[in-house]
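Shown here: the complex without one of its protein chains, the others still in place.
Which chain is which? They are A, B and C, in the order written, and residues in each are numbered from 1.
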Amino acid sequence: MKKILNAPSDVVEEMMNGMAEAHKDLVHRVGNTRVIARNYAGKGKVGIISGGGSGHEPTHAGYVGKGMLSAAIFGDVFTSPTPDQVYEAIKAADQGAGVFMVVKNYTGDVLNFEMAKDLAEADGIDVAYTVTSDDVSGGESTYSDGRRGVAGTLFMHKILGYHAEHGATLKDLKEIAEAINPNLATIGLALSPATVPEQGTPGFTLKDDEIELGIGIHGEPGFEKASMMTSKKIAAVFYDKLNAHLKLTGEEELVVMVNGMGATPLMEQYVFVKDVFDLLKDKGITVAKSYVGDYMTSIEMAGLSLTFFKLDDARWLDALNAPVETIAW
Amino acid sequence: MKKILNAPSDVVEEMMNGMAEAHKDLVHRVGNTRVIARNYAGKGKVGIISGGGSGHEPTHAGYVGKGMLSAAIFGDVFTSPTPDQVYEAIKAADQGAGVFMVVKNYTGDVLNFEMAKDLAEADGIDVAYTVTSDDVSGGESTYSDGRRGVAGTLFMHKILGYHAEHGATLKDLKEIAEAINPNLATIGLALSPATVPEQGTPGFTLKDDEIELGIGIHGEPGFEKASMMTSKKIAAVFYDKLNAHLKLTGEEELVVMVNGMGATPLMEQYVFVKDVFDLLKDKGITVAKSYVGDYMTSIEMAGLSLTFFKLDDARWLDALNAPVETIAW
Amino acid sequence: MDLTLARQWMDAFFEDLKAHKDYLSELDNPIGDGDHGINMARGATAAQEALTQSPPETLNGLFKTIAMSLLSKVGGASGPLYGSVFLAFAKASLDQDTLDDKTLSQLFIDGKDALMNRGKATKGEKTMVDVWIPFSERFNQDPLTKEDVDAMVLATKPLKATKGRAAYLGDRSIGHIDPGSMSSGYLFKTFLNVRDHS
Partner (left out) sequence: MDLTLARQWMDAFFEDLKAHKDYLSELDNPIGDGDHGINMARGATAAQEALTQSPPETLNGLFKTIAMSLLSKVGGASGPLYGSVFLAFAKASLDQDTLDDKTLSQLFIDGKDALMNRGKATKGEKTMVDVWIPFSERFNQDPLTKEDVDAMVLATKPLKATKGRAAYLGDRSIGHIDPGSMSSGYLFKTFLNVRDHS
C-alpha cells in the first residue's frame, strides 16, 4: 500500500481536520465529533444531513453548505457511522424545524441512522428520513437489501437541500424524496480496486484485461466480470441496465451523471459521456443537464458509474440548477 | 493498459466532444479545431487563452468561462498544441482588444505559442503572453528551461481572467502576470505513473515503496527517488523546497493549493494539507485561502503537488475570490 | 453464572475477536467489504477500555457498558446489531446477581429477538440470525458443544444472502461462511468454554 498518510488509523481524523481548515469559510468540524457542519445556520429551516463510511470524498462533506446539506457524518473508511455520531449531526443540523436524513441503502447505514433517529426523538427532535437505492446492478431484486444507494443520492441531497432552504417541512421533504427515488438509476464498473488504509491490501483483484460490471462503491462485487471493452460497448451495456429499470420510452428528459470512482481520469469520463450522449440521441431522449467528475468515489478505485435521473417533475431541474455554497458541488 | 476508451488515437477528439456537449451551457467547441471557447463573448475585452498537451484535465478547458479563460487549446496527450490551433484560439478569443496567452514553461509550448503569435500578428490581432515557471524542483536553475509551469499557473488564469473581465489592457495584464510569477512556487511528487493512451505503457516505473520527488506533470523525472515517507515528512521536504524559492519570513500571507495528480484520493490530499497547515502555523505564516483537489492532473498518475502563492499584492486575493462561470474552478 | 464469570466470558469473547480480526475481515472480503474483523476488534478494544475504566458492579451494568461501547465504536451493520443484542442481555439480567440456565436461555432468546427486530432478517438469509436461531432454540434441549456451534456457523456457507451487504452478490454469495455468524460463534463458544470450565 502506497498512500500519503501518517498513521492509517488516524486517516479519518486527519482528513476531517484538513477539510475543515481548508474550507473554514464554508464549514467547521463540530467539536471532536465525526461531524462537519456548515457555517450557515438556516434558522427555522429543516436541516438535511447525510453520511456514511469515509472514502467516498468529496461525498458527503463536500456537499455541506447553504442550499444543500446542513451536516455530514464521517464513518470509518467504508464503515457506517455510529448512532452517537449521527445524533451529533442531527443536533448540529436542527434549527427548530427538525432534521431530514438521507441514508444510502446499506444495512449498516440504515441501522445506525435509525438508531440515531431513536436517540434524537427521545430528546424531542423531529427526524424523518429517506433511503436511496439507485444502484440497479442487482437487477429487479425483490429483497430490499439488493439495491445500494450510490451516486444518484447526490441529486437527492441537492433537491432536498434546495427545498429545505425554501422552507419545506419534514413531511414535504419525505414526499419529494419518495417521488425522486424511483426515478434514479445508477450502474458502475471497476477497472482496479481500492485499498482501505487500515487493511493495507486491495479489497478485490482484477486481471490485466478484466473489469467488474455492477460494482458497488465499497468494492462489493458486481453482477459480472468481463473482458475489457470499449467505451461505446460499456455505454450500451449500461444503457440496457438503466433502461430495464427506468423503462424509457424516448419521450423523457434525463439528467445524466458520469461519476469517476477515484483513479479514472476525466479524459476517460468525457470519452464515455460522449458515447452515452450519442446513444441517448439515437433513442430520441433529451439530456436536460449533465454532470461529469469525481462526485462519489471509492478511494482510489479506477472505474466510473453512470446515473440517469428521469425528470418526472420539471421543478426538479430548477432545484438542481439553483446555486449552492459548498466545497465540491 | 486498462482504460475506458474507443481508439486511443481518437481520445482527444472524443474527450473534447464529450466535454463540449456535457457543458454546452458554458462552452462550445470551435468548429473542428482543437479549441474549446466560452459561450460568453466578453465584447471589447481582452481574451485570455491557455492550453498545452491534453491529459491534465480539468486543465485547461475546465477553466474556460466568464471571469477566467476565453478559450483553451488541446494538444495531443502530453504534447504541445500546434501553432495553427493556438491561432484558432486567438481568433476565437479576440473581441477587439487583443489576446493574452498564458503559456507554461515547456520548450514545446513556448515555441508553438510564439509561432501562433507571429501568425496572429500577421493578421492584425494584438497578442501578448506570459510564461509561468512555478515548479521549483530543479532548484534555482540558471537556465530558463529548468523551471516548468505547473499548477500555480491556475492562479495566473484566475487573476488575469478577473482583470480582463474588468477591462485590463494587454499591457496591464503583462504587468500583472510578471508581478505574479515570482510569487508562485510549486513542487510535486508521484507514487505511480501515468500511461499515455497512444503509448500504452507507463511513462516511468516506481518500486512498491518508492516515490519520485519533484516530478513534472508529464512524468518527467524529479530531483530524487525516495522511499515512501509519511505525509508529515513530505510536507516538511516540500516546505523547504518552496521556502528556498520564496524565502518566507513568517510575515506573509499565502494562498495554498494541494493539487491531486489524478489517482490520489481527496482523503490523502486532505491529510496532507492538514500537515502543511500545521507547519505554516509553526512558522507564523497566515493562510489566506486554500484549494484542495484535482486541478491540474497527469492522467492517472498518483501523487500531488503543493503550491504556495505569496500574496505580495492584496488585490490578488480579491481577484481569486471573485466568482467565475466555468466547468471546474 | 455470576458477574465474575460473565466478565471472563466477555473478556474471552473480546480476545477472540481481536485474535481473529484478520480472519473475520477475510471472510467479509468475498461477500462484503472486508471490514468485519476491523469493526469487531475496534468494538472489543473500546468495550475492554470502558470496562477497565469503570468496572461494572452488576450483570446489567456489564452488558450495558458493552452495548454502548459497541454501538458507538463498531459502526457498520454489526454495530447496532450487536449493540441491540447486548442491550437485550442487559435487560434480561436486570436485578439478577447470577444467571441460571433458565435465565441464560431467555437471555439468548431475547438477544436473538432484538437482533431480528433491529435487522429485520429472518431465518435463511445468511446473516448471524442463522446461528442465533439454532443456538437459542437448542440451548435448553441438547448439551451444546463447541462442535455444534462450529456446525451452525458452517451451515451458513451454502446459503444465498438476501440481507446485508452480501445480498448484492445474489448467487455469488453461496459457498462462503457469513462473517457475522463466525463472530457470533465466538460469543457462543467462549460462553460454553467459560461455563464448562468453572
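Worth pointing out:
By our rule, a residue touches a chain if its C-beta (ideal position, glycine included) is under 8 Å from a C-beta of that chain, and two chains touch if they have at least 3 such contacts.
What you are looking at is a predicted structure, and each value in this text was computed from that prediction instead of being measured.
The chain not displayed here makes contact, within the full complex, with B.
Annotation: of B:R29, B:K66 or B:H218, B:H218 touches the absent chain (contact as defined above). Summary of contacts with the chain left out: across B:G67, B:G98 or B:G203, the touching residue is B:G203.
Hidden from this view is one chain, which touches subunit B at 53, 75-76, 78-85, 106-108, 111-112, 114-115, 135, 137-138, 141, 143, 145-146, 148, 196, 198-199, 203-204, 216, 218-221, 223.
As a convention for this text, only the chains that are shown with their structure count from here on.
Subunit A and subunit B have centres, each the mean of its CA atoms, that are 29 Å apart.
Averaged C-alpha coordinates put the centre of subunit B at 54 Å from the centre of subunit C. Centre-to-centre separation of subunit A and subunit C, using mean CA positions: 31 Å. Within subunit C, not a single residue touches two or more of the remaining chains. Taken residue by residue, subunit A touches two or more other chains at no position, since every residue touches fewer.
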